[in-house]
Structures are given as structure tokens and as C-alpha cells.
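Okay, here's the structure, questions in a sec.
Of the protein chains in this complex, all but one are displayed in their positions.
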Amino acid sequence: MRKQFYHFIESGQIHHKKSKYYDYGMIAIILLSIVPLLFKQQTPLLSSIDTLTFLVFVVDYLCRWLTADFILKRGRMSFLLYPFSLMAILDLLCILPYISLLNNSFKLLKVIRMIRALRVIKLFRYSKNIRIITNVLKHQKDALLIVGVLATSYIFVSALILFNIEPDTFPSFFDAIYWATISLTTVGYGDIYATSILGKTMTMISALVGIAIVALPAGIITAGYMEEIAKTQNGSQERT
Amino acid sequence: MRKQFYHFIESGQIHHKKSKYYDYGMIAIILLSIVPLLFKQQTPLLSSIDTLTFLVFVVDYLCRWLTADFILKRGRMSFLLYPFSLMAILDLLCILPYISLLNNSFKLLKVIRMIRALRVIKLFRYSKNIRIITNVLKHQKDALLIVGVLATSYIFVSALILFNIEPDTFPSFFDAIYWATISLTTVGYGDIYATSILGKTMTMISALVGIAIVALPAGIITAGYMEEIAKTQNGSQERT
Amino acid sequence: MRKQFYHFIESGQIHHKKSKYYDYGMIAIILLSIVPLLFKQQTPLLSSIDTLTFLVFVVDYLCRWLTADFILKRGRMSFLLYPFSLMAILDLLCILPYISLLNNSFKLLKVIRMIRALRVIKLFRYSKNIRIITNVLKHQKDALLIVGVLATSYIFVSALILFNIEPDTFPSFFDAIYWATISLTTVGYGDIYATSILGKTMTMISALVGIAIVALPAGIITAGYMEEIAKTQNGSQERT
Partner (left out) sequence: MRKQFYHFIESGQIHHKKSKYYDYGMIAIILLSIVPLLFKQQTPLLSSIDTLTFLVFVVDYLCRWLTADFILKRGRMSFLLYPFSLMAILDLLCILPYISLLNNSFKLLKVIRMIRALRVIKLFRYSKNIRIITNVLKHQKDALLIVGVLATSYIFVSALILFNIEPDTFPSFFDAIYWATISLTTVGYGDIYATSILGKTMTMISALVGIAIVALPAGIITAGYMEEIAKTQNGSQERT
């Protein structure tokens, strides 16, 4: 009986109809548990939603612990090991914010619940387009990593130079990093910017070269996407 | 005689010369009816333009109703059904703003008239380039939809995190969504932005990942466009 | 003798060595004549540069008029027709600002002189890369025109909607157009933006769709560029 219960709550069991209903229910509860995060004042309704979703998560956590031997397949040891597995820690982190009620930023641990939602979304991965996009990211992983390192280094060096040219503009080095990131992504809020001639000159050089660096990941993703499409088409042509 | 009249007012009848003149006339009236929207003060001239175009739209609406049996091809029932067809409702919405004269934002229903203008533009769809662009959008529909969902989710999660990190910066969750959209599209007005260290750090991470997400639709459209060109060329080569 | 003189001043005569020197001299004079535009106060030095370049342009204008029969190849009539040819009018417009000394914005006619500089740059057009870039722009002319019309229409409709939603934000319709252009190009100065809930919502929708429209010309240019490269390579392969 516990085995059937395990199959019921375990997500990603496509052929098990009731399991699917449980998954959909959990997604609804996860989304519901996020609703109180969208408001500043905690009304009685929002508080009761918080309590309700908290209780569901506690029950879900306990149920998974009770079927730990089916998840980890390690016999009796499973019950001892389960609370230290990654999924169990994440689940615990989702529950903690309600108990503690410490402060606002701590509330954000609830966002971790979304990872759970992502687990369920795995069901949709058989779609052709999602597969192509994930394939692009997977095959171009190395190139994107290098471009990422390049962009990060560029931001760091730009920030370092500006911070030493205009120490009055930037209260700390963190602000220089913030300025460089907001400038090179071309967001440009205008809350912080260089004011001296030398600082403005460096800003211009940074921005002009920054465009080329921003063009690199776009180029890599485009190239990867087209390669993937070509592969898919060649594959289907060879079969015919 | 009513049949000929129907052919006269019905748009998209390419081989019917007079119908084309009627279409061009209607586009001119539609554009004329938008002119009063471009000014704040309503001068006597603008008011008379409003009245004139209103009358033309009323006459056009009645004429279409009178020839409803040719449009819907349902016999006498057509006269009863026509006011509930999509085009008739849109036409009515275009006329209503003048009658009501309620408030400014209501005036915007006049913009719906542009949909009518679009209907006429259908005539130009036989151009090769427009066909390629619409083909790209049609064939990449699924991919663009997924990227759209991805971007929207990303904006929502960014807004959710920032809203809970810095409740003082954002009066409501709507403002957090507004901030996230303006930041990730790299518009960055600078009317709202994070001020705390944690908020700025999350802004930076959001912006850096946001670029990659923005690069995705560009990549998909480029890839789709090139595929479409290749197809068109292969098609013409095979024929020769 | 006048014929030789014509060959001397006429730009674009590659095989004529002295003509090239005259061209380089004229570019230097054109660039020199722009120098006074870079300063606010007119010092004696800048004034004398202005007078000097003015005199050179007058002499150049007269010389070209005197050799008009070689330029237009219409016999004596050429001398009468020349002042009304496009190049002569442009040359005259370059000279006028000095004579009039009317106001600042009138000074800008001097910028027209740069068109003359462009004429000389024609000499460099035999470079392979410039040819590819101009070919891309030429072959994708229709597509870019359609995208341009699309973008302009989109800016107009966005401005129209926002202007009627928030008449208090925008002093005139021109400001709404300015806002839409600065927002959709993602420049986002932050000098003008929507403040109402409805206005902000429309801003978000505008910005999100605007990205896709901005991605279109980039896609078209990229696709055109790759096609052009492929053509150049196929051409050289077929020859071998």
C-alpha cells in the first residue's frame, strides 16, 4: 500500500493518472502559496492562505519521508538519509519561512517552491521546440561560458578603472560594479554615472566595446539554433 | 442592384475597380477620423471632422447591414445575425465613442478603426517580402510562444524577488512588474530602481541573464528568416 | 587647357594623379571648415578659418561653373543649366551659411559639405567588405523598407494610445512620438514616461512587442549578410 502511495505522490510518473492529478494539485498549491508574496499588508485571507499552504507542504514533506525507502532504495537507511537529500532540504527550506516569520527577505525562501514547480514542468519536456532550445543551450554551453567569463571580466575591469578615476561618484567598489553592469547591459537607469571628462571618456569606450561583447552571445545562440534546426531537418530527410 | 452595391462596399474585391476606390476613400476617412486624437483642445474644425467622419461611419455601418444577406449568405436570418458578427461589433465600437463623449480614455475605441484599415491592407499581402515575414512569424509561432512564456515568467520571478527584497521601493506588485519589464527590455527610464545592496545585486543578475533571454527571440526570428529565404531559393531552383 | 583643368578638379578620376591630390586637398578643406562648428565662442582663429574655407569653396564653385560644358556635355547651354544641377545647388548651400551669418541652426548647412566628402569616399568603394555591406543593404532594401514602415507605424500607434491615455504627461502629440521613439529604441532617457497604471501597462506591452520589431531588421541584415558571403564564396568556387 505504501508503494502505491509513493507512486501517487512521486512527480513525473506519466502513465500513472492519479499521480498526474497530485502533480497538478501541487502546482496549484505552490502558485497559491506565492499569492501572499504579491501584497504588502497581510490580510486575514492572505494569512489563512499562508497557513493552509504551509500545512499542505508539511503533510507532503512527511509523506515523502514515510516513502523514503522507495525514493532512495537503500532499505531502512533511507529513512535516516532522506532528510539530507537535496530535494528534502529544498522542501524543508520552503516550509521554514512560515515557522520563523523572521523578516521580509527571509520570505523569499518561498520562491524555492518554484523549483518544485519546475520539477513538474519536466513533463512538458517532450515538446519539440523546448528540446531544440535546451539543445542549443547544452551544445553551446562552453561557448556561452567563455562569453560569460569574458563579459564578467569586462564588467570588472570597467568598474575597476572608473572606480579609481572617479572615487567621488562611487561610494564603494560594489557601486562601480553596479554601474558597469547597468551600463553594459544598456539598461542605463541614470541613477549613477561618471561626471568628469576622463570618466565620461572611459564610459564611452566601455559602452562602444560593450556592444560587441553583447553581440557575441546573441550570435552564438543564433548560430546554435540554426545548426540545431539544420540537424533536425537532415535527420528527418535521411530517414525518408 | 443591392448585390452590386455589396460588391462596391465590400473590401478586398481586387478585380472590382470601383470597390477599390471605396476602400481608398474609407482609409482616408479612417485616417481623417484619427486627426482629432492628435490634439488636446477640440477646435471647431476638429469637432466638425469628428462629426463628418462619425456620419460616414454610421452610413457605412447601415449600408453593410442592408447588404448583410450577401455577407453572411444565410438569407433573411442574416439581417438579424449581422449586428452580432465580429466585424459589425468592431464597427459599432468605432462609432460609439462619438455618441457617448464620456471621457478621454474612451476616445481610444477609435483606434479600433485602424483594424478596418488593416483589412484593406490585406490587398498588399501579395508582396514577396511581407509574405516571407509573415511566414517566419507563422512557422516560428511555437518557438516564439515558448520564448514569450519564458520571458514573461522571468519578468514575473524577477519582480517577485525584488518586491520582497525592497518593499519600500515598490508601492505595489504592479510597480515591481513595471520595473522588471522596463529593466529587462533595457529601456531603463530610471523612474524606479533598487537602492539596497541586495536589490542592486539582484538587478545585476536579472539584467545579465535578461540579455540572453532577449537574444533568444532575435535568434529565432533570424534563423526562421534565413530558412524561409533558403526555401524560396530552393523552390525556384527546382523549378528550373 | 580648360579640359585638363576639368579633369583636375573633377573627383573620382582614379587614373589622374593630380586630380587625386585636388580631392585630398578638398577633403582637408571640408574637414577644416567643420572645425569652427565644434566651438561655441568664435575666436579670431576660427573666424579666419571660416573665411579661408569660404573663399576656397567660392573658387571651387566658380571653377566648376567655368568647366560646366565638360560636366553636363550640353555645349553652351551647360553654363546656364549648371547652377540648377543637384551638385551645384548643394555646393551653393555650403557657401550660403557664411554670407548670411543669420543664426546658429542655419550654420548646419555646412554639414552638407560632408556630402561632398562622401563623393570622394566613392574612391574607396572597390574594397570587398564595403561592397558586401552595400550589397546587403541594396538586396534587402525592400525588406528593410517594410520593416521601417512597420516600426514607424508601431511608434505612431503607441504614441497615439499613450497620448490619449495620459494627456497630462505629454504636452503635445510630438512629445508622445518622442516618448515612443526613445522607448522602443530602448534608449530610455527617463525625461518623459507614463505615470498612471493604464499608461504603465501600455508602456510594458509596447516595450515587449517593440523588442520583436527591433529584432526584425537585425535578422534581415544578418540573413542578407550571410547570403552575400555564401554568394561570394560560391562564385569563387565555381571559377576554380
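Each chain gets a letter, A, B and C, in the order it is written, and its residues are counted from 1.
Everything below uses one rule, namely that contacts are C-beta pairs under 8 Å (C-beta built on N, C-alpha and C of every residue); 3 or more make two chains touch, one makes a residue touch a chain.
Since we're looking at a predicted model, the values are computed, not measured.
The omitted chain makes contact with just one of the residues C:58, C:72 or C:133: C:133. Among A:49, A:94 or A:220, only A:220 touches the chain that is left out of the view.
Although one chain is not drawn, its touching partners on subunit A can still be listed: residues 142-143, 146-147, 157, 160-161, 163-165, 167, 172-173, 183, 186-190, 193, 197-198, 200, 203-204, 207-208, 210-212, 215-216, 218-220, 222-223, 226-227. Residue-level contact of subunit C with the missing chain is found at 34, 37-40, 104-105, 107-108, 111, 114, 127-130, 132-133, 144, 151, 174, 177-178, 181-182, 185-191, 214, 217-218, 221-222, 224-226, 229. Hidden from this view is one chain, which touches subunit B at 186, 188-190, 222.
In this text, only the chains that are shown with their structure count from here on.
Judged by shared residue numbers over all numbers used at their interface, subunit A and subunit B contact each other through mostly different positions, with under half in common. Each of residues 186-190, 218, 222, 226 in subunit B touches at least two other chains.
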